[in-house]
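With one protein chain removed, the remaining protein chains of the complex are shown where they sit.
Just so it is clear, A and B label the chains in written order, and each chain counts residues from 1 on its own.
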Amino acid sequence: MGNIKRRRASYAAAIAAATALLLTACGGSSTSGTPTAADTSAAFPTSGSGEVHLYNWTDYIDPEQLTAFTAETGIKVILDTFDSNETLLAKLQSGATGYDVVVPSDYMVAQMIELNLLQKVEPATFPNGKNIKPNLLNDIYWDAGRHYSAPWMYGTTGIACNTTAEPKCANIKSWHDYFTAGLPKMDSLKDQVEVVSAALRATGVAPADLCTTDKSKYAAAADLLKGFKPAVIDSDSGIERVIAGTSNVRHAWNGSTHRMKDKVPGVEYIYPSEGLNLWADNLVVPVGAPNLDNAKIFINWMMDPAHAGAESNFSGYDNGITGSDAFMSDSLKSDPAVVVPADKTALISAVPPCGQDARDLYTQVFTTWLGEQN
Amino acid sequence: MSKIVRGRPGQTSPWLAIPTIAYLFLTIGIPLFITVVYSFLQRAKIGMGVTWHFSPKAYKDLFILENLDGTTTFDTRYVKVLWHSFQYSAVTTVATVVLSIPIAMWIATRNESTRNILVAAVTLPFWISILIRTYGLRQIIDDNGPIGWIAHKLGYENFHIIYTPIATMIGLTYVFLPFMILPIYASAERFDFRLAEAAYDLGAKRWTVFRRIVFPSIRPGVIAGIALVFIPALGSFLQSDMLGGGKTNMIANVIALNFTQARNWPFGCALSVLLILLTLLLVQAIRLISKKFGDQVSLV
Partner (left out) sequence: MTNSFLNIANVSKAFTTPEGGTVHALDDVSLDIREGEFFVMLGPSGCGKTTLLRSIAGLEYPDSGVITLDGQRIDDLPAYSRPVNTVFQSYALFPHMTVGQNIAFGLEMEGINKTETAKRVSDALDQVSLSGLDKRKPSQLSGGQQQRVALARALAKQPKVLLLDEPLSALDLKLRRGMQIELKRLQQQTGITFVFVTHDQEEAMSMGDRIAVFKDGKIVQLDTPQEIYRRPVNSFVADFIGETNLLDGIATADGVQVPGGGFIARSVIASDCVVPASGSVTIAIRPEDLKISDGSGSLKGIVRDVIFTGETVRVHIDLGTTEVVAHLPSYGVRVPDRGETVSFSPLDQSARTVAS
């Protein structure tokens, strides 16, 4: 399922990093391509021939939709998969890859733009560009106005709590409550950005200030974390542990929570009062894509509400296309973990990647906390 | 004029070694070189990798911690992680030695066809991905798995192995056991069991026979096994990650973290260099020990 992609495994990432180390070492550091402005005046094609090469997360696209796409447009989809944004970046940085469409997360889009790895295809001007949800069009840090990227799935990182097994779930309303709850069977994610940003929020740092370089703010977050000793710090095993009853309260992705609910109806997704991190994946066209037109046709097709809704049903995440909920299954659209309730939208914000200094402070807080665990 | 063939029969031409040397240079030499070079560079501003500016900061960061309150102290975090890695590897090595000697001796005393089947059985785990095996082990030692169930039935309500350092060590022992069994078996197979009879005949009891006669004969295998288990165990991260609940960090977990989430390649490289140096030291120690015994250890 789609949210497997969020269950990032550090060993896979390490292998990817090791590969990247070699690849970048072998001369990929300077990418010579320059962004090409798309000719937006031309009539937008709706069918074509040949192939489109898609590079996507594992299990993150519905194969039946790909068949339908080929039937409608006459374009064959060649699918290749990766398991982390860093793998994707390393591959693109190493030079021409033959991919037409790739699927980076928000912060990675920003980096790729800065590294001149993406083509300015102006997805917002595509026929289906009008369907892009307004809050995912201009007010996004990674590509305001959607000049490079079209929206794909998005999700949030909050707290999953089994209300049946743990009556004190009702007391957890904020990140601060979570870190200080001291309940048995609590788990944490093993993710530096998620854990430390949540701790920063819990100690009063505003969402816009999450990349602060003020050390005292990190000291406060570190102090809070000092008393937080979860049973397990792991990003992989959440769903199975909640289903097995070995974990009742955990830092969790909303898609995972949706799947927990399938088996354990008592699980609730908590939107902490200090706010939650939003992540959003995107469809982009890398520089040097061999089938530019086909890439555009593919992206436009996926911005159709019916197709976007079908993808949400496959992956278990909400998507960035207006009207797609009409095509979503009932269990999905009625789940407040997946579709953000109106009164919670204000809590959600995408966090831009921090600069080097802030990132170092994140690392310091995170590794110190890990080191205190045993 | 006919060409004179030099060298003895069975001696291969030194030219034949060149592809292997080239391969090793490419797969070990160059990455090692890159690791060392990168450890002296600065991080890239964005994306992955490094920028080409010399900086000893990564090495400084190994031991000196700039606290969040502005003070500077000796950083015990990485020393501690290294010490834990060392402990887990040592326990793993001892456990594999203790488990391997009886099984290796037992296999070595079977008849030839049984021996071949048993040796194949020892290598059987290699047919399955280590990831899947470790995942399987996690199911077994989980609180809700068979072991937990039995402990529960026996009245140990608070029984808990998964996501503890013990689980990490169980995982390491499980994965590295064949690497200990095989070299010990290779030594045990050559052991002349008539020597054990002779010792028995001269008045030695079972344990003395093992300690004084059998063990010295299989010692080269044990030492080779220690090299094959301890050193890779020191660099393991899968077991601590999947079985230790992410709380029992080993040095390789910290290295991995620096290549991924922390994106601090120079520091990750510096940690790797430190690990390589420690490993070299260990190999030297093992060499000295085996030399002291006058054993022929082929693997180190």
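Points to keep in mind about this one:
We take it that a contact is a pair of C-beta atoms (placed from the backbone, for glycine too) under 8 Å apart; a residue touches a chain by one contact, two chains touch by 3 or more.
Because the structure is a prediction, the values reported are computed rather than measured.
Considering the whole complex, the hidden chain is in touch with B. Residue B:199 is the one among B:82, B:122 or B:199 that touches the chain not shown. Residues of subunit B that touch the chain left out of view are 192, 194-195, 197-205, 208, 212-213, 216-217, 294.
As a convention for this text, only the chains that are shown with their structure count from here on.
On subunit A, the positions that touch subunit B within their shared complex are 9-11, 13-14, 16-18, 20-22, 24-25, 29, 84, 86, 89-90, 93, 111, 114-115, 190-193, 215-216, 218-219, 222, 231-237, 244-246, 356, 359-368, 370-371, 373-374.
Of all the residues in subunit B, the ones that touch subunit A in their complex are 31, 34-35, 38, 43, 45-49, 65, 68-70, 77, 80-81, 84, 131, 138, 142-144, 163, 165, 237-238, 241-242, 245-249, 252-265, 268.
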